[in-house]
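A single protein chain has been removed from this complex, and every other one stays in its place.
Chains here go by letter, A and B, matching the order in which they are written, and residues are numbered from 1 within each.
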Amino acid sequence: MRKDNLSVKGGECVIRKKRKRFTWDDLELTLLSLPSITWLITFCYVPMFGIVFAFKNYKYKPGEGFLYSLFVSSKWVGLKNFEFLFRSPDIANIFRNTLGYNIIFLLIGVTLPVALAIMITQLHSRRVAKVCQTAVFLPHFLSWVVISYFVFAFLSTDKGLLNSIITSLGGERIFWYQDPKYWPYMLVFINTWKTFGYSMVVYMATITGIDQSLYESAVIDGASKWQQTWGITIPLLRPVISIMFIMNVGHIFSTDFGLFYQVTRDSNSIINVTQTLDVYVYKALMQSNNYNYSSAVALMQSVFGCILLVIANKVVKKIDPESGMF
Amino acid sequence: MKKFLSLALALMLVLAIACTASDETQKIIWWVYASGDAPIDTQMVVDAANAYSAEKIGVEVELIFKNEEQFNLGMSTGEPYDMTFTCDWANDFASNAYNEMFYDITDLVKTATPALYETIEQKYWDVAGSLNGKIYAVPTLKDMASQQFFRLDKERFEAIGCELPDEMAFAELEPLLKAYKENYDDLYPLMMGKGGLTGMTNSAQWIAGNYLCSPYHLAGTDRENKIIPFWEDEVLMERYQLLHKWYDLGYINPDAATIESIGADIRAAIRSASAWKGYYAGYSSWAGIVVHGASYAGPFMSTATMRGAMNAINAAASEEQAIACLKYLELLNTDRTFRDILRYGVEGTHFTYTEVNGNKVVERTEQSNNNWSMDSFVTGSVVNASCTTDSYYDWEEIFADYENAIVSTLGTFTLDKTNVEAECAACSAVMEKYTAEMLTGTLDIDEKLETIKAELIAAGIEAVQAEAQAQLDAYLAGK
Partner (left out) sequence: MEKKKKSVPQDGFNRFNRIKPATNAVFTPIFILLAIITFLPVLFVLIISISSEASIAQNGYSFFPTKLSLESYAYLWQSKAYIGRAFLNSVGITIVGTIIGLCLTSTLGYVLSRPNYYMKGVYTWMLIIPMLFSGGLVASYMVNTQIYHLKNTYWAMILPGACSPFYVIVMRTFFQTTVPDSIIESGKIDGASQLRIFTQLVLPISLPVIATIGLFLTFNYWNAWYSAMLYIDSNHRDLYTLQYVLISIEKNISFMARNEDFLTEESMRNLPTETMRMAIVMVVVIPIACSYPFFQRYFVGGLTIGAVKG
């Protein structure tokens, strides 16, 4: 927060930023955060020179040091490393899938877990609440590979549960893994199932931290449960919701590889609705193991994500100046 | 003062001698391949091997197992090593040799370890271990040609009156499938996973990914030494068409394109494999049933079949280290006792020597199967190791049989992708969209071919083809 100073100079109003002085307090805080900042520099900033891979044709030369190979021996290739991405005839489709799914996940992610978190804190039976809290977290532990087996047990053509039910009711069995039309819904459902417990916990922690006296005064003023929720709980959750939202916007070009590759079993027929950027890159580079290319794509995801993050932050701050990342 | 000085001198001399004396054994770091984790008894076996090799040639080894990802990362960042496993399916030999990551041993192997040079035939040095006329890796002797077999359930087929030939054409499988389907309803006749029938695409040499090839059957025709996209290979296309026909007829399991593989427990009527003559003889312990092997293609020999396993030396190694590595490989290739240690484990704990039909063979213990178990080519020559009680092969006979193999006309040619890397990546991605369904017959190749062609052309397959053909022509002209 800037402290603005109003001053009058020769008849004009001038707003001047107050120069802050480095206080004793600041020194203490700096020391307190020193270990963390050191960690950030050591493990995040030092390796950041790796971004250079995106613009070079890196080839290690035995006998030289790694850094020498990277900075001196390898050639600059400008934007050529991005070329393979745009040679794909599906590139528009890939971007549509990536952004489309992520937007849906984003919207669900800021509504469903919040609503559930609020609801679960209101349950009468604390025992049911505790059991449910533990249960909803379980999907987080299962890896995508395991989930793909579970899904396969349901959707397998010959022995899957769904097809068994359908045929016993007299219908024709469906080739689930070959039919694209069901997959967008299934993928959204599966992803929500896996991730909602995780965000719910964050919101629940925030809710339990809310000062109870606020509710007390609201009740005295005659507020109903509904009004309490909208008047107290949600406004106090807004900062957390908004930063979760903004951070997910920053990652909007990245997808969870396991969901789109392993759960779909990499089935060719449904690829138009399941192939995202990360899956495409994996397939393109499976044979050649080219770090330059994968770096280029990662950089592209980061840059676009960063731009969107800044925009999202601005938008959020317009709505609610207290929220927002910075 | 003088006394003190002379004492100090004497002491230093003694120390110097002591140091050099203990410096006798050279240590080399050897990277080998493991898909998952290293076997549990690694330390035990390596200690035994080191004791033997230190005594014989003064070299000890530090054995590190790596998987594909670890290989790539280690090679890319310059992690120190002396000798490494390399082949065409992991830690790619051709691209590493191009980039001068490996030591040039052309002269060294002949002068420092002539015995090693003798054990491997000239043609294997030339085709497998060399690039552009220089030797960069020591080939591991194993099955050097690839022959495609159908492994058939002998009992069930003979029970319904089918005759099982030793050699057959791919299409001749159909009557067998039909008969099986009519008589048995518990399993699909032709079960497979998303990789399709193993080895089916080996009837052509693959130049770039799985989209540009040079089929063996074109040798001697006017299309010899031409690199063509896969749809111009009639043999392969016929197989894809047949597979689709069989898929529609219900001979192939419908979910083939989405499952990893058919588990070993399932009594699949037909499996496919790359093997050598005489491999399938009678009872197969893995299948648990009596099997019959029918060959439908091959044997073919090319860089791909010969480069299945090799060992290369780090270009940054000193000459002494390189010689130490070569000596170690020489010991592996000439000394059977030593080879057996690294192959089977410690004698007594992991195996014992017995005799079968007058041949000295190895009988493995339970501990060996659990704690020191890997493919034989991982630690060295397959040919030089003793055979086991349940799988005896006469390697001399097998190698003699290679005289009849169909040898590739392309020599040691390998595509240098530097100029067409982006196109290659894009084409790979396109092929990955369709390959599982093509190989399992799920896709109607006739229907989809135009689409696939169009996508590959948009991705740049024509540029790759032109580049590859130009390089091949230059190579053949220079031979």
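To be clear about the criterion, contacts are C-beta pairs under 8 Å (C-beta built on N, C-alpha and C of every residue); 3 or more make two chains touch, one makes a residue touch a chain.
Predicted model only: the values in this text are computed from it and were never measured.
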Q. Can you list the shown chains that the hidden chain touches?
A. A, B
Q. Looking at the whole complex, which of A:F55, A:Y101 or A:F152 touches the chain that is not displayed?
A. A:F152
Q: For the chain that's not shown, point to the residue among B:L7, B:I40 or B:A115 touching it.
A: B:I40
(Q) Considering the whole complex, not just the chains shown, which residues of subunit A touch the missing one? (A) 1, 20, 22-23, 25-26, 28-33, 35-37, 39-40, 42-51, 53, 58, 66, 116, 119-120, 122-126, 128-143, 146-147, 149-150, 152-153, 156, 158-161, 193, 197, 201-202, 204-213, 215-216, 219, 225, 228, 236, 239-240, 243, 247, 250-251, 291, 294-295, 298-299, 302, 305-306, 309, 325-326
Q: For the chain that got dropped from the picture, name the residues of subunit B it touches.
A: 34-38, 40, 42-43, 62-67, 69-70, 73, 76-77, 79, 143, 193, 195, 198, 260-266, 271-275, 279, 285-287, 369-370, 373-376, 382, 388, 390-391
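Assume only the chains that are shown with their structure count from here on.
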Q | Approximate Å spacing (C-alpha centroids) for the pair subunit A, subunit B | A | 41
Q) Quick one: in the complex, what on subunit B touches subunit A? A) 72, 75-78, 92, 99-101, 194, 209, 253-255, 257-259, 314-316, 417, 421-426, 428-430, 432-437, 442-443, 454-455, 458-460
Q.
Help me check something: in the complex, which residues belonging to subunit A touch subunit B?
A. 58-66, 69, 80, 83-84, 87-90, 152, 156-158, 175, 177-178, 265-269, 271, 275, 280, 283-291, 293
